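Read through the structure below, which is laid out as structure tokens, and then see the notes.
For this view, one protein chain was removed and the others were kept in their places.
Letters A, B and C mark the chains in the order given here, with residues in each chain numbered from 1 onward.
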Amino acid sequence: MKLTKEQKLEIEDQQSQKNQTKRVTAPELEKILYEAIPILDHGFIRVVDYMGNDSSIVQAARVSYGKGTKKVSTDAGLIKYLMRHWHSTPFEMCEIKYHVKLPIFIARQWIRHRTANVNEYSARYSILDKEFYLPAPEHLAAQSKSNRQGRGNILEGEKAKEVLNILKNDAEQTYNNYQTMLNERYDGSIIDDKEDGLARELARMNLTLNTYTQWYWKTDLLNLMNFLRLRADHHAQYEIRAYADVMLDTVKKWVPITYEAFMDYRVGGTEVSSKGKTVIKKMIKGEKVSLDKSELSKREWNELMAAFDIKDKLE
Amino acid sequence: MKLTKEQKLEIEDQQSQKNQTKRVTAPELEKILYEAIPILDHGFIRVVDYMGNDSSIVQAARVSYGKGTKKVSTDAGLIKYLMRHWHSTPFEMCEIKYHVKLPIFIARQWIRHRTANVNEYSARYSILDKEFYLPAPEHLAAQSKSNRQGRGNILEGEKAKEVLNILKNDAEQTYNNYQTMLNERYDGSIIDDKEDGLARELARMNLTLNTYTQWYWKTDLLNLMNFLRLRADHHAQYEIRAYADVMLDTVKKWVPITYEAFMDYRVGGTEVSSKGKTVIKKMIKGEKVSLDKSELSKREWNELMAAFDIKDKLE
Amino acid sequence: MKLTKEQKLEIEDQQSQKNQTKRVTAPELEKILYEAIPILDHGFIRVVDYMGNDSSIVQAARVSYGKGTKKVSTDAGLIKYLMRHWHSTPFEMCEIKYHVKLPIFIARQWIRHRTANVNEYSARYSILDKEFYLPAPEHLAAQSKSNRQGRGNILEGEKAKEVLNILKNDAEQTYNNYQTMLNERYDGSIIDDKEDGLARELARMNLTLNTYTQWYWKTDLLNLMNFLRLRADHHAQYEIRAYADVMLDTVKKWVPITYEAFMDYRVGGTEVSSKGKTVIKKMIKGEKVSLDKSELSKREWNELMAAFDIKDKLE
Partner (left out) sequence: MKLTKEQKLEIEDQQSQKNQTKRVTAPELEKILYEAIPILDHGFIRVVDYMGNDSSIVQAARVSYGKGTKKVSTDAGLIKYLMRHWHSTPFEMCEIKYHVKLPIFIARQWIRHRTANVNEYSARYSILDKEFYLPAPEHLAAQSKSNRQGRGNILEGEKAKEVLNILKNDAEQTYNNYQTMLNERYDGSIIDDKEDGLARELARMNLTLNTYTQWYWKTDLLNLMNFLRLRADHHAQYEIRAYADVMLDTVKKWVPITYEAFMDYRVGGTEVSSKGKTVIKKMIKGEKVSLDKSELSKREWNELMAAFDIKDKLE
């Protein structure tokens, strides 16, 4: 990730601010505020603003439950209770805003999370930078044989080289042709004074989906956790997980108590279906259980065994 | 509005905070942060947190439009442009959180604005305070004859007295019976040791709709303006307008440039229908226009004349 | 529940429709369309419109996954897969609209589910009917000693009588005074020709929270399931559960395959935290586990034991 001089200056300028406020703060998050944390080859994430901290969740819960919460003596106890019982509204009392630079095909996954506010760089107005995502060799994976949306082995040798060449050449060629059609270079200089350029809103259609875009993305803590639960999961595509992992770390700095509860009850937890419960109950009693009497499909059986580390995987 | 000792201490405690932050601040809003601004007889509004200021809107817009915004030289110019052209997403980049105490029948109107986060005091858990709204004499209005959802003349004399007596006595009686059924007083003391009290989640049904409740209510600036446009309007019920008017003032302290644009383009502006435009166009040209050739209904005609101060109201 | 003559005629009229459509239909749901199903003493629920059926979910999923779904041979298999893996968007492709009559204090709980469309009877415009909820004797429960938002034993004898008397008398008195203030009876007749009545938007504040209101409530199947998961649960207040139970039955008639998957994976299922999983894993292996080594709180421990029917409850 290379920041432009302009961007570096803006970040330094933002970080040099020392404002006084009566609002609550999150000291660990303040330390990395505005910082551009590199992700993938040209991407980054920056926390550019936030509102509230763990105490805001506690405060909202205490307003809701009134004197009813006095018995839960500690903040951590209360937050764990809220998380366990899906009392979700207090977590909506915290808000965070990120500045993200990411490839377009990842932006298209990301935007499916609708409960967020977004301001994206507009290629109708302005020219996109010449930056596109090329996977590092260790992420150049073959299609999984067993899982239609998954990855298999890492490609190696000639095949890997060929793929990287294609991605690089096609992105460069389409970008160069983008400039040609615009009759304008990414720095705003005109190519041929005597010609008109194609409208920006049209020329952009020639770019490939690994071109980088950027946006401001703002959401509340509850919806952020919903996002992270899906996108920091091992089923998520690696490229979006790379962002989610960094965001998880910002959550830890922002609301450390909530982070612990989230990791315990959501990320590290498991859901067990009604039929799955019947199987587990029998196993605990030491009874013999088998797939055919369980009413589970083979796939469900294997997922259940994996969740509880039981060596009973079926082929 | 009487605050309890506990509440006063909490507010003082919050206001005495001096935290350092790298986030942007809104100095005028900081001055009134946490302060309980009285509304109606027992209600209040407090700003308890916020995120962003006018500069956050500008910054988001500049990310969206990239180099395309350089021509709009001033922040005020850009914000006015955004407001005029309904470029709404940059206004979502600011967030505010209020603590509100309000009568239940107003809370029921308010909650219809769905794009907000809410934590309300729960009468399933805790006992509501003995506080209910009684209109001031100047707000004790008769039903409007012409507008089914409006108010007419102020009630006076015996009728006014009767109404106030009813409201006061019924609220007191139902509240006292609420305590009797709970077998518990609002301060938590038990009435009769040998008896069980009715479950709180049931007993609350005996309260009247002018009982006060409270909540934390958090929303972004765009949705706040949508709320205020409807609720600070003269068509809104007086009791909710009393809250909206105070909130308008907090918007002015928070994002003064946006406030100006909002007052000009939204609050003080008018919408003209296609048919209404035809009428106005003719009037500007000095042509004679009349209701029957306008395709407008009488009501529409009158609304149009009123909007442009034309003395041509029809009965 | 007594329907007015007018309502009965409207329902008969609606039910007598025989329209032809190329849209998919849900034959079992058609049978009860528009029917008013009684709930509590004066409430009801009616399904008044719907869109889609189980096949709509399958169709949306097959558009998303393209040829990738061919392997999942049956519709039921695909729907179960979607439910298990939280692939939620296909369930949003079905929509349902209810007409509900319910006490105001329940309406206030219900409206917290924000992702729905609502048109509620407005007491600013019109006069509410003289109907209020009085719990049946078997639902007149005392406050739970252990759970602040729960119910304990059923009240009996004098205490029960006293409570019912209070609820009945206070509701009647406040309603009668509502009419007095309005100077108008619920049937629209004026009480005293020479007097003005208080504005409706003010008079309503004298009503108690067990007064019935009504609304049209429309949502998609995903959000309906989120609602039902919380509100058909045994932690929910009985009065809202009474509605949720009837709605569950309409889901069964509408989308029977989805209903089965929902009952198995959501309603009958359990979530196990990361620490809880460690306990269960040990139990399956036959190892000794105890609270103090589990890192669980006593409450969590008891909830876990209850979920898996393990007789190890701690006091």
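Rule of thumb we're sticking to: contacts are C-beta pairs under 8 Å (C-beta built on N, C-alpha and C of every residue); 3 or more make two chains touch, one makes a residue touch a chain.
On a predicted model such as this, the values are computed, not experimentally measured, just so you know.
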Sole contact to the chain not displayed, among C:Glu28, C:Glu92 or C:Glu162: C:Glu92
Option touching the unshown chain, where C:Val63, C:Ile154, C:Ile190 or C:Ala306 are the choices: C:Val63
Listed residues A:Tyr98, A:Tyr133, A:Tyr243 or A:Phe308, member touching the removed chain: A:Tyr133
Touch criterion as defined above, residue of C:Asp41, C:Glu120 or C:Asp196 at the omitted chain: C:Glu120
Option from C:Leu9, C:Val24, C:Ile191 or C:Ala306 whose C-beta touches the chain left out: C:Val24
Footprint left on chain A by the chain that the document does not show: 103-105, 108, 111-112, 114-115, 118, 122, 124-126, 133, 135, 140-144, 148-153, 155, 159, 162-163, 166-167, 170-171, 173-174, 177, 180-182, 195-202, 204-210, 237
Residues from chain C at the interface with the omitted partner, ascending: 14-15, 17-25, 30, 33-34, 49-52, 56, 59-61, 63-69, 89-90, 92-93, 95, 97, 99, 117-122, 125-127, 188, 214-216, 218, 220
Residues of chain B (touch criterion as defined above) contacting the omitted chain: 65, 68, 71, 77, 80, 84, 86, 89, 112, 148-149, 230, 235, 263-265, 267-277, 280-281, 283-284, 286, 297, 300, 303, 307-310
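Simple rule for what comes next: only the chains that are shown with their structure count from here on.
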Cα-centroid distance, chain B relative to chain C, in whole angstrom: 29
Distance from chain B to chain A - Cα centre to Cα centre, in angstrom: 35
Residues of chain A whose C-beta touches two or more other chains: 65, 68, 89
